[in-house]
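Excluded from the complex is one protein chain; the other protein chains are retained at their positions.
== chain A ==
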Amino acid sequence: MNRKDLGLLVLILVVGLFVYLRNPLFLSANNLANTANLVGLFGLFSIAQGFVIITGGIELSVGSMIALLGVLFVDMVGRMGIPWPIAAATVLLLGIIMGLAHGLLITKLRMQPFVVTLCGLLIYRGMARGYTADATAGFPFGSTYPGLDFFVARPFGIPTSVFVLLVVAVIAWVVLHRSVFGRYLYAVGKNEEAAKFSGIRTDLVVIAAYVICASLTAIAAIFFAMYTRSVQPSGHANFYELYAIAAAVLGGFSLRGGEGSIIGVVLGTILLQILQNLVNLLGIPSSLNFAVMGTVILVGVLVDQQWGQFRERRRIREAARVAVKLHQS
């Protein structure tokens, strides 16, 4: 855990303590489980976003992907009666195809990530709405799917999504911070030209990042569909890509690429969910939700950056003083 992650953890604890003191319900088993569930769900696609941001790219179609894949999943299981593992595999495959398409457009056809994924955002949302003709996709009344209870179960009072996030986060941590591929991701994000001059197939690395992002998002889409039980395609998962980007930025990712950690993005997700929870628990009008979140992110990133600059200046002054001393002696 680096200094940035530690700072974020302290901030989470301080905000948590503040909320608890104002409303002890914050630490009730039910509230904690609910918040943890949301952390699990949002954490999945925020980590996904992290893989793309580390390369210096961006994935704006996350929310629309969750809506489209959610609609398809519910429809396949609920209306068509396809066994859920096959439906889930299909959704995952579609996710991989979307990620592959984004990656290819960005690397081989040299389009800007912002443009490609913005178009993805519009296209997938439109497809989701068109597919159901703007109606809500849901499971038939009274139907039960014993296999799917897994997604919303709470073994030991802890939601499944938290376990899944934990597993995904550990794997992602190893991949990003310890594996050869992770090093390539950082190298491409920091300086694609230099990475290429080191013999790295930078195009493949970038494509892989988008594929990983989209497939994790597909998994999140199934969880969200099961969490809401029905998918209303015009509103489902709206703006979720921005939650993901916000979590990553709070977690120390640089949108220029080459910087960021998995622990950071998970902590960023936790902070965002606590802020949402804070708005509910402290009786702040929920319409102010976004304003609170925006303010905290702005202040957080600002303080972090200014603090970094302050330390850098102090380091240079210190070095200069040592040099002068050496010179005098």
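Operating definition for what follows: a residue touches a chain if its C-beta (ideal position, glycine included) is under 8 Å from a C-beta of that chain, and two chains touch if they have at least 3 such contacts; residues count from 1.
Basically, contacts and distances are computed from a predicted model.
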Query - Chain left out of the displayed complex - its UniProt protein name, from "Proteasome subunit beta", "Ribonucleotide-diphosphate reductase subunit alpha", "Ribose transport system ATP-binding protein" or "Small RNA 2'-O-methyltransferase" - result: "Ribose transport system ATP-binding protein"
Report summary line: Missing-chain contact, candidates A:36, A:187, A:212 or A:270, resolves to A:187
Query raised in the report: Of A:43, A:233 or A:258, which residue touches the hidden chain?
Result: A:258
**Report entry** Residue of A:198, A:286 or A:306 in touch with the missing chain, whole complex considered
**Finding:** A:198
Query raised in the report: Which parts of chain A are in contact with the chain that was left out?
Result: 174, 178-181, 183-184, 186-187, 190-191, 193-201, 258
